[in-house]
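Provided herewith is a single structure, encoded as structure tokens, for subsequent inquiry.
Only one protein chain is missing from this complex, and each of the others stays in its spot.
Labels run A, B and C following the written order; every chain starts at residue 1.
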Amino acid sequence: MTPGRRVVAIVGLALLVGGLVWGVTGLYGFGRYHAAYGRLVARAAVPDRSATNSVVVTAFDYRAFDTLGEEFILFVSVIGVLVLLRRLRGERGRDEATAAAEDRRASESTRWIGLALVGPLVVLTAYIVVHGQLTPGGGFQGGVILMGAIAFVSVGGESMVLLRLRRTSSWVEMVESAGAAGFAMIGFGGLIVTGVFFENFISKGTSGLLTGGMIPLANVAVGLEVGGALLMVIAEMFDQRLRGRQS
Amino acid sequence: MSVYPYIVAAWLLGAGLYGVMSSRNYVHLIICLTVMQASTYVLLLSVGYVSHGKAPIFADIPTNSTVVDPVVQALSLTDVVVEATVVALLLALVVQANKRFGTVDPNAMTRMRG
Amino acid sequence: MSQLAPLAVAVPLLGAALLILCQRLLPRSAPELLAVGIALATTGMTTLLLVHVGHGLTVYWFGGWHPRQGVAIGIDFSVSAIGVGLAAFVSLLMVLALIYGLRHLDVQHPYYHVLMLTFMAGMVGFCLTGDLFNMFVMFEVMSVSAVALVGYKIGEGAALEGGLNFAVINTIGAFLFLLGIALIYAHTGALNLAQMGASLRHGGDDRVVVIAFTLIVGALLIKAAVVPFHFWLADAYAVALTPVCLLLAGAMSELGIYGIGQVWFTAFQGALGPHADVVRAIFVGAGLLTALWGGAMALTEDHLKRLLAFVTISFVGVFLIGMGLLSQAGVAGTAVYVLADGFGKALLFACVGIVQHRLGKVGQHRLHGRARSLAATGVLFAAGGVLITSMPPFGPFLGKSMIDDAAIKAGYGFVPPLVALASALCGAAVLRAGARVFCGWGEVSRDAPDLADEDTGPETRGSHARTPATMFIPAVLLLAGAVATGVWSGLPGLAATAAHRFTDFTGYYAAVFGTARHLGSVGSSSPEWFDYLYGAAATGLAIVLAGLELWGERVVPGWRPARAAGAAAIRPVRSLHSGRVGDYTAALALGIGVFGALLAATLA
Partner (left out) sequence: MNGLLAVLLTLVAGVGTLAVAIREPVRQTIAAGFLSLLLALLFFALQAPDVALSEIVVGSLAVPLMLLLAIAKIREQEEAVNRQPPEAQQEGEE
């Protein structure tokens, strides 16, 4: 940075942060929150939907359209990563022989530890996803944990799982796009059944797992989308790492 | 003292912004962006906090208890997704740029100037 | 009929997901045809909505969540003629861009089409939504798609740099937007724009409101690329695939300006209305600076796409003036100008794309006289150049004269000549480039080529020996659109009525919270004699300037030192475009900081 640019940077930073501080000190004191919207939502969630987690009801029902946008932000970013990391002509791929050699390097024990971890993690994921409307958690967190399960297994078992995954990436891609499409379909379901986009068209139930109508369904769709999306990104990054090795 | 969380949010924004301005490494720059993002989480959640409020999840508490704001929490969930996407996309660009230029220094990537 | 509002966003999104889901089942050419079909359907839906909305405002509550006791519980689309008109324009441009892009490299697999569809869905949603946070979400859908599309040509270093600069600066913009949302939500307890506006009407001009306004409008100014937030745009638009450029230049920057109008007239007008003079002065000042800066940069630019990127920046400045007058007349003028000028800029990009397809280059010095055989494209390019100087009686002239009249009414009499100067600079840059490239006139450009041209190759596949109809016909249609907006005599009246609806908060609030109110139509002024004068003067000046640039050194004694002095004067400005994201961020912080400080000073 030249001195002139440094002055611009420092003055800009001071003005921006100073302005922000000046602004926030005009806000009500911490803990004195009173927003009309939030209060209404917190009171209405349980009677409206028989679901107990008002955050999830907000995200998947009152503001389901935001979440549709959010799912597509994720979906698009995966497509973006695939586009940006695509193989250009002349860039050498990784041949099958090296892949097999890599596979063999993964020791038996780490493989077993990995597999032993996968089972419980998948169960945990399923639990988190389907209880989303009742307790903290939901499709989003569950999806990431599933991704984490598979990714960490692969770190333990060297590249084994991720390589398999890369080779079958069209499956992950399909799971991911099925999640995104599924969430949009839930919106269309409302339109078809009740005539309003994202109207909650499934029976709300009274208590337990099958409450919230479309919310558990939405959670599953989001879980597929998020887990698939992150898995695609990680696998793609991993593939990048391997691509450079033999060149 | 009652505005301390808001000040922390402003501080995180400033720190991240300073990092972005002065960064010589795109990976560093991306992490600075996640620090700036932390500022948005802190501000969103702290404006929705109620003293002695409970989490807005009525599984174990009566429906008339004082709870914190569920809306800002739903917004923050979206924000978290945005964090993951921003990091993923930028890293993909940086990995390609490194292949192309052999460096991850933003100041060395100035093919377009003037 | 109001069902079309959610469908205009949901259909492209679902289509995008299904294109990926079914990619194995579909034949190879299916994605492009499906994408064109979906874009056509979206154009149809938004056009029908536009007709349906008419003078009114159509409100659609997602999930059937109607407000309870005056509190919005769900998300609404509040469809106004201005918003849905812009959405229809965006989707029409998308149709043309998709057709135009049929021959482009590497676009055979579905990813490119998926990105284009989500890009369009984000833009359409941004135009229709009545919820501040939903605006942010749509803004992100659009930005994330655009980043991937800008960086699409990963084989070219400049594309990666442009993508990175774009991504970093727009991500910072997104954070500012979010901080602004958090503040204004804390202050008003609402995310719905109408409810927010009602709350702010009673709330007064708190400093929280001022800073929230600064952050939200700052983020939108970054998107619109107003000086000093414009640096990323020149880097990004210069390197994107040409069909993407059509949309970026024709529509995306304009959405930032639309967003500013939307948040001002619905949410902030009530609270900051007493300080409207200050806000207006800031917007008009920034707009003028942007218009002239972009024009001057365009005139000293060698790379054709980057030249057009600076032209885009220059026009964003004029849009900001129109919207920033914060008046019904200003909005009406901006609406007409955005429409006409959007066609014009897209046309210019389309012509450059054809040149790139045929000759594989985009630098003026390399192309000098080499495009002589492309006479038809040359005519289109020259027509585009003349159009953007706002020559009477075409569309851009109409829009600009409406903005000029609104500016004079608001007491900014000095705006019209300066805007005319900016248009002349842009027009001169385009006409000069056209004369060099298509006619081989003048001397070979000596402006330093500042974007290394060596890795800019052709973007298209197939034979480069002829111009495919899929590229040429969209260009002709774009020209027709730009001309038609000027010839269609009903347009100013429709724009005036739509702008009346757009600027009227009471009617907006009433429509969102139940009782719809009918607003009568409003008359619009027709261009005055001095508007014709300004228009003709801008065109004339552009031609004279272009001529001086081409032959001045031989014909006019004293032109050489004058031009050298001008080039020396602009050099410090050029050097600010350093390509370094750190510098851009510093300029961004300074810009937002000064904007906030100016607003804050009026409160103290």
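Everything below uses one rule, namely that a residue touches a chain if its C-beta (ideal position, glycine included) is under 8 Å from a C-beta of that chain, and two chains touch if they have at least 3 such contacts.
Predicted model only: the values in this text are computed from it and were never measured.
Within the set A:T67, A:Q141 or A:S177, the residue that contacts the chain not displayed is A:Q141. For chain B, the residues touching the chain absent from view are 1-2, 4-5, 8, 11-12, 15-16, 18-19, 24-25, 27-28, 30-32, 34-35, 38, 41-42, 45-46, 49, 51, 53-57, 67-68, 73, 76-77, 80-81, 83-84, 87-88, 91, 94-95, 98-105, 107-111.
Mapped onto chain A, the interface with the missing chain covers residues 2, 30-31, 53, 55-56, 136-138, 140-141, 144-145, 147-148, 151, 230, 233-234, 237-238, 240-241, 244-245, 247.
Methods note: only the chains that are shown with their structure count from here on.
When the interfaces A-C and B-C are ranked by C-beta pairs in contact, the top one is A-C. Each chain gets one centre point, the mean of its Cα atoms, and the points for chain A and chain B are 16 Å apart. Separation between the centroids of chain B and chain C, computed from CA atoms only, is 28 Å.
In chain A, the positions touching at least two other chains are 1, 9, 13, 16, 20, 24-25, 27, 33, 35, 37-39, 41, 63, 66, 69-70, 73, 76-77, 80, 84-85. Those residues of chain B in touch with two or more other chains are numbered 9, 13, 17, 21-22, 43, 47-48, 71-72, 78, 82, 85-86, 89, 93, 96.
Interface of chain B with chain C (complex): residues 9, 13, 17, 20-23, 26, 29, 33, 36-37, 39-40, 43-44, 47-48, 71-72, 75, 78-79, 82, 85-86, 89-90, 93-94, 96-97, 100-101, 106-107, 109-114.
Chain B meets chain A in the complex at residues 2-7, 9-11, 13-14, 17-18, 21-22, 43, 46-51, 53, 55-59, 63, 67-74, 77-78, 80-82, 84-86, 88-89, 91-93, 95-96. The touching residues of chain C, counted against chain B in their complex, run 133, 137, 140, 144, 147-148, 151, 154, 157-158, 160-164, 167-168, 171-172, 174-175, 178-179, 181-183, 185-186, 191, 234-235, 238-239, 306, 448, 450-452, 574-575, 577-582, 585-586, 589.
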